[in-house]
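Every protein chain but one is kept in place in this view of the complex.
Let's look at chain A:
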Amino acid sequence: MGEIQVEAENKKYEPKIAAFLCNWCSYAGADLAGVGRVQYPATIRTIRVPCSGRINPLYVLKAMANGADGVLVSGCHPGDCHYISGNYVARRKFALIKSLLNHVGLEEDRISFSWVSAAEGIRFAEVVKGVTERVSALGPNNGIFKVVDDGGAAADE
């Protein structure tokens, strides 16, 4: 089985992947994977957001700059967004981020976007396996960014 191989390789290199999961679909799908005891690699670090539309491209770059090897953004299926159209907002931004990553010389396979519904526990596990395999294949993120204080994101209120 493929996943076992990944585990063996992980002894040397275990990618760390920042996962943004929307509260209504993907986070619930991840919970369902747990309830069903569907096993997947322990590579993701979840940040729960209300909606995938909340994801600012900055976050992806920040994650990469801070040594995450990959980023997963997962939202509701098209048409199913709890907030009507947030996942479309996310999709537009995501297309932009991909081309930006290419532009700055980061492998676009490090970032993934998926739709996982609240009923798709098994699919969620598959998504994580897929992301882990893709990122593992690329190896550690050497990070082309220098950390320049906080990049103006946490600017004063």
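To be clear about the criterion, a contact is a pair of C-beta atoms (placed from the backbone, for glycine too) under 8 Å apart; a residue touches a chain by one contact, two chains touch by 3 or more; residues count from 1.
We adopt the following convention: contacts and distances are computed from a predicted model.
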item: From "Ribose import ATP-binding protein RbsA", "ABC transporter", "Heterodisulfide reductase subunit A" or "Aspartyl/glutamyl-tRNA(Asn/Gln) amidotransferase subunit B", the hidden chain's UniProt protein name; value: "Heterodisulfide reductase subunit A"
item: Contacting the left-out chain in the complete assembly, out of A:L58, A:V104 or A:A137; value: A:L58
item: Those residues of chain A which, in the complete complex, touch the missing chain; value: 7, 10, 14, 16, 18, 23-25, 27-28, 30-31, 33-42, 44-51, 53-56, 58-59, 62-63, 66-68, 79-86, 89, 93, 117-119, 125, 150-155, 157
